[in-house]
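With one protein chain withheld, the remaining protein chains of the complex are depicted in position.
After this line comes subunit A, so read on.
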Amino acid sequence: MSKRVDVIDLNVYYGDFLAVEGINMSIDAQAVTAFIGPSGCGKTTFLRSLNRMHEVLPGARVKGQLLLDGEDIYDPGVDPVTVRTQVGMVFQRPNPFPTMTIRENVLAGYKLNGARLSKSESEEIVETSLRSANLWNEVKDRLDRPGSGLSGGQQQRLCIARTIAVKPDVILMDEPCSALDPISTLAIEDLIGELQQDYTVIIVTHNMQQAARVSQKTAFFNIAGTGKPGKLIEYSDTTAIFNTPQEKSTEDYVSGRFG
């Protein structure tokens, strides 16, 4: 169910602009990996290249290899849509589909693809997904209400439920808590801890305490200056990054002396 990710010499471009340069890293399955670093250093860009969402933007492209359990997702014959069914994504701002009810939002991955589900199947998917997203008890009585009527934190958990409903192997999270209050953040962090048992979770965060709380491994990205490409500076166990960083800039960043 959960797959490891190996990145080999990956460069990410916006048109001619090199946004992220020379990434080499191995991301473990069934673990939480956090990406930290200052704004504009390419964390999100790199994250979006992990499920080929980067190339949705006009002019955006990627060079290099990205292996999902040994299979290169940037192989010329690979359909990006297949990749995205295996690598799900949760966005910074909660974005439930406004035209759909809570139930339809959870089933969106199936319904939008035209899959036919029996009533019992869809009931089961809705319940297990919402339970895994810790949202079931809050919404079980109003599954036919619009998803946009939920609070911000609930909407974000609905988006997570929507993502895990299609049973991906890897879940990418792009600052999933930055638009949420501390209580909702706590709920999401607990959830990430549980998701780790079944999925490979990769999370971008600006909150270093959050990275320290939820992740086993942490990658620190930095940028030499405006217009320069972002680079992976250090990638190690989270405890090592926060307690015994090898690089000077990592130490400066995690101790708050910079960025």
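Heads up, the rule we're going with is that a contact is a pair of C-beta atoms (placed from the backbone, for glycine too) under 8 Å apart; a residue touches a chain by one contact, two chains touch by 3 or more; residues count from 1.
Criterion: contacts and distances are computed from a predicted model.
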item: Protein name (UniProt record) of the chain left out of view, among "Phosphate transport system permease protein PstA", "Septum formation initiator", "Serine/threonine-protein kinase RsbT" or "Thiazole synthase"; value: "Phosphate transport system permease protein PstA"
item: Sole contact to the chain not displayed, among A:Lys3, A:Arg84 or A:Lys217; value: A:Arg84
item: Chain not shown: contacting residue from A:Asn11, A:Gln65 or A:Asn95; value: A:Asn95
item: On subunit A, residues whose C-beta touches the chain left out of the figure; value: 51, 53, 56, 58, 81-82, 84-86, 88-89, 91, 93, 95, 97-99, 101, 108-109, 111-114, 142, 145-146, 148-151, 159, 162-163, 166
